[in-house]
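The other protein chains are all here in position, but one chain of the complex has been omitted.
Going by the order they are written in, the chains are A and B; count residues from 1 in each one.
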Amino acid sequence: MRVKTFILAFLVLTLTASKNIYSQKMSEYTETCIGCHESVTPGIVAEWRKSLHSKISPSQALKKQKIKRRISAEKIPENLLKNVVGCAECHTLNPEKHKDTFEHAGLRVHTVVTPLDCAVCHPQEVRQYDENLMSKAHPNLSKNPVYHTLLSTSLGPQIFENGKLVYQETPPEVKMDACFYCHGTQVEVEGFEERETDFGKMEFPVLKGWPNQGVGRINPDGSSGSCTSCHTRHAFSVEMARKPYTCSECHKGPDVPAYKVYMVSKHGNIYLSHSGEWNFKSVPWTVGKDFTAPTCATCHASLVVDEEGNVIAERTHRFNDRLPWRIFGLIYAHPHPEKPLTTIIKNKAGLPLPTELTGEFASEYLLDEKEMEKRESRMKKICLACHSTSWVEGHFERFEKTIYETNDATFNATKIMLNAWKEGIAKDENLFDEAIEKIWVETWLFYSNSVRFSSAMAGADYGTFAFGRWYLNKSLQVLKDWYEFKRSKR
Amino acid sequence: MRVKTFILAFLVLTLTASKNIYSQKMSEYTETCIGCHESVTPGIVAEWRKSLHSKISPSQALKKQKIKRRISAEKIPENLLKNVVGCAECHTLNPEKHKDTFEHAGLRVHTVVTPLDCAVCHPQEVRQYDENLMSKAHPNLSKNPVYHTLLSTSLGPQIFENGKLVYQETPPEVKMDACFYCHGTQVEVEGFEERETDFGKMEFPVLKGWPNQGVGRINPDGSSGSCTSCHTRHAFSVEMARKPYTCSECHKGPDVPAYKVYMVSKHGNIYLSHSGEWNFKSVPWTVGKDFTAPTCATCHASLVVDEEGNVIAERTHRFNDRLPWRIFGLIYAHPHPEKPLTTIIKNKAGLPLPTELTGEFASEYLLDEKEMEKRESRMKKICLACHSTSWVEGHFERFEKTIYETNDATFNATKIMLNAWKEGIAKDENLFDEAIEKIWVETWLFYSNSVRFSSAMAGADYGTFAFGRWYLNKSLQVLKDWYEFKRSKR
Partner (left out) sequence: MRVKTFILAFLVLTLTASKNIYSQKMSEYTETCIGCHESVTPGIVAEWRKSLHSKISPSQALKKQKIKRRISAEKIPENLLKNVVGCAECHTLNPEKHKDTFEHAGLRVHTVVTPLDCAVCHPQEVRQYDENLMSKAHPNLSKNPVYHTLLSTSLGPQIFENGKLVYQETPPEVKMDACFYCHGTQVEVEGFEERETDFGKMEFPVLKGWPNQGVGRINPDGSSGSCTSCHTRHAFSVEMARKPYTCSECHKGPDVPAYKVYMVSKHGNIYLSHSGEWNFKSVPWTVGKDFTAPTCATCHASLVVDEEGNVIAERTHRFNDRLPWRIFGLIYAHPHPEKPLTTIIKNKAGLPLPTELTGEFASEYLLDEKEMEKRESRMKKICLACHSTSWVEGHFERFEKTIYETNDATFNATKIMLNAWKEGIAKDENLFDEAIEKIWVETWLFYSNSVRFSSAMAGADYGTFAFGRWYLNKSLQVLKDWYEFKRSKR
């Protein structure tokens, strides 16, 4: 008899294991949405049905033990508590703030869900993200005249007339298609238009700068940032944000080859070989049990614990919490900026740059040594979960030397350019528009950056031949020859 | 008692679930093949045993509901109906047409299975494929004198003698090893030879241009194309053809970086993060249920439906059915050619090119606006399964602007070259053989193409730094300086 009972229990468990254990009560508003959208945009609805948002209500989430929660709000508005988080719950929040709000099926709906909307349940994450360079990625590029000149000479277009190449103003579509794809566009409501739909005529907002999901997007409610950059709608999946592919969307190019370096590092190798057996969904994330090598998220964002529940690293959405340095050299690597909005920085030469043209740090705007140490020790604590002290110290020593080494290389490349500018071989009104200047830009933007990322994550070839020191040293020699060719041609 | 029955049923189901539900009756001919080849080429036989071909006979396949069928023939020859599709079924088809037919173990066998063989069960796919640029990839390259000059100056070899670099004729093996690996070789029977085998002496055909599985292969039965390019033998797997790795074999290089762009796009990110849970085998392919982001096949080939069975996109093996533009610019992007054989095209200058050297379209040979619209709307219907109208329209508007923007860039690079050719700084007998010309080629073949693919699939960095607009604009400046260095040297 007991065997039968046992078997029955086993079967019930087996058969129900794949079903989720939460209720799935939708609000009536969301039911309305889904009534039509199930057939109009079936992909969205199906993806949402697979998400945790469709399976648990905020009131259930609040009952979880604090360390296991994915929401950080202590109190959630009464009207949002009981139902799962459906279409209407997000797309009708704060309607008065959203310039893209429109009447739709009896509801006041907006298209662009923003960090301010997400903050209703996830306030801490939004607060932290707001202190993140990424949240200011749009103005940090568009409002910094030096970086904006780099942008416009990188994107063009140029026309050839009268034997000369002349740069034209970069059209907004080109910016959106390139830099602002990652940095985020400014999404503006240009008006409203009526469109024919399967359900008759309907009015919709006309958006400029759309579509976009860049990290520093300026939204129609005035907020900056986009949670969907990493937590891709409509799955909002922690799994996806923890896998390195999310970061690869913006961090794979020659300027910031973090993903490429990671993938050929020992950590990337372990990830690619074994991650099929890892648990990317558990909160908190347990080292050794859930994963055996870090992904980007492990080191830069996640709440990491050991099997006894001791916290190794706190969850943070201010991704520089564990970063003493900014190794993405523009034009030198330097202590991380103190504030996320970097347009406030002025170096001694009066330029909005974190260093002088000679490499000296604009220290007033950058982390001091004490804060750098604090952030580095947070990072090291993660390393130490799997590595001995001498391993970790040896690694960071070498890495810091690489930072100074590559800054020196940038300085020596710059010295050649200072000669060229002084002698009029290149024109210094614009530092980035001529061939010789672009060769110089690549020494720091591509090669020095590559070497630093490689050193930070031990991806040897990116420090050697793959856009590493080989190209850095070749580039210096080419720069010198180019300078001489141009000089002899005068 | 009922519990016991239930348990028994459960166990039976569990234990048999992994076995396939079809019969596995091989023809006696195939049994003969396998008798020896199980030990001679065990890998082939094992792979075939895992394929659907080994598990279902055409007569069973014909009983399926039409939308679920993988075969398109309405009638299949009686002698092929009852057995599974084994070695003999394909390798002995149409023996008289195959110049590579030889006597082997009592059968008239041929080595190279071709689209004409596959057409016995899959006629619609073969017909469609035949209207596809790919099926003519061999003559489109080898019989177009402009492209063939590009080929021979790309592949070399060159020798250095008397202070000069001189191009030599490209040996056939080099072509096979490079361009024709993807474009397809011409496979010819050079004769027959006797070889010692484990089973005594046997005669086999001697093939030229072999091995090869390029998309436009010219086969010994006179047909063009190769189904195995994507449906890799001997698994013939729809799963593999639907995954992006298949396309990466030929679409990853700097000239056509589709795969690289896809992989860092949002779609690629979702694919890499979540495809472990997708169903790549179901026919038809249901958006949301079977997959939550498109792969190459979704947008360009697959039969896609929603959960209610409504067809979102028809299956097609004419892969331009949803493509208004040909963005692979040779030398400009342009409306898609009407016919697969592009050697018939003549522009106003009399060259076999789809545009003038100035970018004007050779419209007579290209899709008209109406057909372009039709194809674009087919594509958009897929997008709309997961995206709103404003998202989709915004995306395509931007993309079309990028096409014109990159064509303008190519035009301006070409203007520099027109000067160089006129002044004799470069020789215009061959447009592709000198350093300065190769710098020009890269502006369109690598950088403009990269920017377009990036715009088409939203893979930002390939439109910016990773062989994108950065390199495009640098290349223009380098081109200009190079032109001046060479002029001053005269």
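One rule holds in what follows: contacts are C-beta pairs under 8 Å (C-beta built on N, C-alpha and C of every residue); 3 or more make two chains touch, one makes a residue touch a chain.
Predicted, not measured: the structure shown is a model, and the values here were computed from it.
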Selected residue (touches chain absent from view) among A:R108, A:K401 or A:K422: A:K401
Option touching the unshown chain, where A:F328, A:F361 or A:F485 are the choices: A:F485
Chain not shown: contacting residue from A:K266, A:K281 or A:K427: A:K266
Residue in contact with the excluded chain [from B:F204, B:F361 or B:W421]: B:F204
Missing-partner contacts on chain A, residue numbers: 3, 6-7, 10, 263-266, 268-270, 272-274, 276, 287-289, 292, 306-308, 310, 384-391, 394-395, 397-398, 401-402, 405, 408-409, 412-413, 415-416, 419, 451, 454-455, 458, 460-466, 468-470, 472-474, 476-478, 480-481, 484-485, 488
Touch list for chain B against the chain that is not drawn: 4, 7-8, 11, 39, 41-47, 49-50, 111, 153-160, 163, 165, 171, 173-174, 176-179, 181-182, 195, 204-207, 210-211, 213, 232, 235, 237, 239-240, 243, 245-246, 248-250, 252-255, 259, 276, 433-436, 438, 445-446, 482, 485-486, 488-489
